[in-house]
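What follows is chain A.
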Amino acid sequence: MGNDYRSRTSHSKSGPGDAGKTGSWRILRPVIDPGVCIPAKRGAPACYMCWLYCPDGVISRSIPPTIDYEYCKGCGICAEECPTKAITMVEESSFIKEDK
Partner candidate 1 sequence: MQMIESGNVAAALGVKLSRAQVIAAYPITPQTPLTEKLSEFIEAGDMSAEYIPVESEHSALAVCIASSSAGARSFTATSANGLLYMHEQIHWASGARLPIVMCVVNRGVGAPWTVWNDHQDSMSQRDTGWIQIYANDHQQIIDAVIKAYALAEEVMIPVMVCYDGYLLSHTYMPFDIPDVSLADSFLPPYKPAYCLDPGEPANLNTVTLPDVRDDINGNRAHGYFEIRHLLQQDMIASMDALERIDSRFKTVFGRGGNPFIESYRTDDAEFIAVGIGSLSYHLRDVVDNLRDEGISVGGMSIQLYRPFPYSAVAEALKGCRGIIVFEKALSYGYQGPVCSDIKSALYQHGRQNSHRPFVLNYILGLGGREIVTKDLYDALKLSCTTGPDAPDELRWIGLKI
Partner candidate 2 sequence: MRRDIIEIRWHGRGGQGAITAAKIVAKATFETGFPGVVMVPTFGTERRGAPVFTSLKLSRDRIYDLSPIEHPDIIVVLDHMLLEESDIIKGLKPGGLIVVNTPRPPQAYNFNGMVVAAADVTHLANKAGLPQGVVNSGIIGAFAKASKLTDMDTLIKAIEEEFIGRKPKENARAAIETYEYTVIGGL
């Protein structure tokens, strides 16, 4: 059945875009403090709890980790799980003021 079989069930690949650019849904923005974040501070691939827990897969496994704000919905799970409290949830409105 191959692809034919896949058409008979509901499948999805991980990746952005299934519900459009969900970054606009965000009220709070997660911001990583590189002075506290383990991989950023050590310059080594380590920890990545934020990457692991992010339900939308928008955090990269890089040094430092980066967040794709085009798709991040601002759920705050990364901030909750970060063992060193390196992630702060910041009001989106403050960035809008900044942008101006």
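Throughout what follows, a contact is a pair of C-beta atoms (placed from the backbone, for glycine too) under 8 Å apart; a residue touches a chain by one contact, two chains touch by 3 or more; residues count from 1.
Picked so that all candidates are chains of the complex that A comes from, given by their letters.
The model shown is predicted, which means the values in this text are computed figures rather than measured ones.
J.: Given the candidates 1 or 2, tell me which one touches chain A in this complex.
T.: In this complex, among candidates 1 or 2, chain A touches 1.
J.: Hey, which residues of chain A end up touching candidate 1 in the complex?
T.: Chain A reaches candidate 1 through residues 1-2, 4-18.
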